[in-house]
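Only one protein chain is missing; all other protein chains are in place.
Right, chain A next:
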Amino acid sequence: MNHDFKILVVDDDPEDHFIMQEYFSEAGLGDIVVFRENGEEALSYLAGLPPNGLPALIVLDLNMPVLNGLQTLTMLKEQSHLRHIQVVIYSTSNNDHERQQCLEQGARDYFVKPFTLEAGTLMIERFRQMLAESLQ
């Protein structure tokens, strides 16, 4: 399949890179996913991209070393050329307070990392909808 957009997943757990790759692949989006291990790496990766090469969606893990999900989200929203990119946060824990904070900082959504393939597929479907909305 040929797509002209990218999805950036930022997660410090290499196993989760593999799991997410599986979910995206199942949904037929396996070749447009790019992985980075923390917020800082993600920001420097984005800084090196041309305006038309930016990802359409950024998925941030909440608990990460160096720059965590919330900090990275805040920095993304502070930069005018990145502010428009859709950002979702996903985390292992289901914490109302954290969810609230993320939404307040401009995250599109907050996901608990799925326990089953079925739940994972549903999450990817939600991503696809977001992408469709943003590409319209």
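As a working rule, contacts are C-beta pairs under 8 Å (C-beta built on N, C-alpha and C of every residue); 3 or more make two chains touch, one makes a residue touch a chain; residues count from 1.
Everything below uses one rule, namely that contacts and distances are computed from a predicted model.
Enquirer: What name does the UniProt record list for the absent chain among "histidine kinase", "M67 family metallopeptidase", "Energy-coupling factor transporter transmembrane protein EcfT" or "1,2-phenylacetyl-CoA epoxidase subunit PaaD"?
Expert: Of the names offered in "histidine kinase", "M67 family metallopeptidase", "Energy-coupling factor transporter transmembrane protein EcfT" or "1,2-phenylacetyl-CoA epoxidase subunit PaaD", the absent chain's UniProt record gives "histidine kinase".
Enquirer: Touching the hidden chain in the full complex, which residues of chain A are there? Just list them.
Expert: 13, 15, 19, 22, 63, 92-95, 113-118, 120
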